[in-house]
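Here the complex is missing one protein chain, while the rest keep their positions.
All chains are identified by letter, namely A and B, in their written order; residue positions are counted from 1 within each chain.
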């Protein structure tokens, strides 16, 4: 498939400079692009790659001056335009049309138009699949669950009963939606199961990576808001709500009943305790353990960066001596004050 | 299904106050319950919700006084009674009776009475399934593995060969039991596989969440004790033993050959090195890295809570200056002692 630069620019709503008849047939990075490729420069620190690139067209910031003659797409947000152009050239894997005779459908299953339901798919009673839905092999969709138009479900996904999946959702392999929340009442030494009868709601335009687990609510729903993107191996416990357009990076864990706002970013491997609220637009650094609520617009970190192991060992050994060290400094200050060598009056002893 | 309060009380072994003929048809939280619902109050901090609730019956502590007139179940442990009542009203998803012709059974497979074996289930040679076992689609059960009476296995579970699953076990989707332990011998730069020929034993009444991985032992068994509950994405390495009634929360990892006692709680994302022993009734906080053994009844933490990122950055920068800071305080103390401004004699310099 080849498109002219002129045509691409029109489709993505950009202006262009140079030869609009240049034919582009794919995407490549600046370093390896050939004349048939379109590339992009979003980060000024890579600007030297521009001069060396053989790309037929390059998406650049409309503010970029002092560039060699050539063919460019001019964008306020070059990375976003790159995403749109990539989507133009993207050719999804084809899957067989229709409902495979090697799929198993229980009674009262409804399937919309232009679906692709593969062999080894299992649709339980009352499941309702919308239009233009693609379901790869080895997917289980439980009773009364709903899958919205345009959704794509990769192999080996489990969607339990009473789950609502919105439109244009993408669910990667081995993900589990609607497993029982982790709920037990202890009596003596034993733990008694609390049935988890709530639902899961995955709103439109969500993408869930591979190996994600999202538990159903105890009585009510666990909910992932519109446009949120979960990376691989994220864990969402029962009764959690995540707002729209949030980014949950790989291996994050969110404990039960916590509420994550809109446009929140939680970086990889972070963990949140239960029953807290994280305000809109908060950013949480990687490997951070969040133990309390934070208001909107917070920037939070608990990440301790790794160091050379000898330095790390020395630092950790010192760490456990720190409470005692504070006492020693208290004593030193007291001595100096008693000797008149230091002003009396409180020194700051509280947390910085 | 509707049950009278009188009948419910009898079934769960409680006394009641108020109108025993009140008909209850389901469970709801205090805030949203209607007259047909039963609700509960376990945590006194929510007591105000009692007054406002429209629930037909509420499970409360038998010690609770000063409540408005109404219908109550009186419990020593209200949360436990709530679990039992929930189980009374729980209506499990129905699955097809018998053995699906779209399941594949190798030779010498034995299946008990009243089982539900779904399409796309694969049972390898010599697998033995007890009575009243439910196996959802896309489950693999390996050679000579045993599944005890009343067990429930959700879709996309893998149970490898020579695994023993007890009675009334629940296994959630994408969980893997009996994968090879991670065992290699290094010679030069290369790593040579040590075949993992041991078993896995999952005792009665265990529940394993979604995406759990439990490796088979090298020569002997990996074992999960009776009544233990693993949350999603827990990882159990080869040759580990976990005692009865323990709680392993989401994303915990336990390295090879460690022994976890009975009634141990390990909170989310914690990691344990190999070859250690954690005594009975120990509680490990979330996000804790446990690097040595601890005796029974220990309470352990390694969690560093996240803070505002500016404060965090300042704190981390200070952290690596700490060994040097101790030296500086040592010097200050020496100076004051030499000048006779401070008592000679050792100051506490060891770990607090």
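The rule is short, and it goes like this: a residue touches a chain if its C-beta (ideal position, glycine included) is under 8 Å from a C-beta of that chain, and two chains touch if they have at least 3 such contacts.
As the structure is a computational prediction, the values presented were derived from the model and not from experiment.
Note on the undisplayed chain: of the listed residues B:70, B:96 or B:302, the one touching it is B:302.
The chain that is not drawn here is touched, among residues A:22, A:164, A:245 or A:282, by A:245. Listed residues B:11, B:76 or B:292: the one in touch with the omitted chain is B:292. Considering the full assembly, A:312 is the residue among A:23, A:67, A:276 or A:312 that touches the omitted chain.
Where chain A meets the missing chain, the touching residues are 27-29, 77, 79-80, 82-84, 86-87, 89-90, 93, 96, 102, 118-120, 136-138, 154-156, 170, 172-174, 207, 209-211, 227, 229, 231-233, 244-245, 247, 249-251, 262-263, 268-269, 286-287, 303-316, 319-320, 322-323, 325-326, 329, 332-333, 336, 341-342, 347-352.
In the full complex, chain B touches the hidden chain at residues 104, 106, 120, 122, 124, 138, 140, 142-143, 156-158, 160-161, 174-176, 179-180, 182, 184-187, 189-195, 197, 211, 213, 215, 219-220, 233, 235, 237, 251, 253, 255, 269-271, 273, 283-285, 288-292, 298-305, 307, 311, 314-315, 317-325, 327-329, 331-332, 335, 339, 352.
FYI, only the chains that are shown with their structure count from here on.
The distance from the centre of chain A to the centre of chain B, with each centre set as the mean of the Cα atoms, comes to 25 Å.
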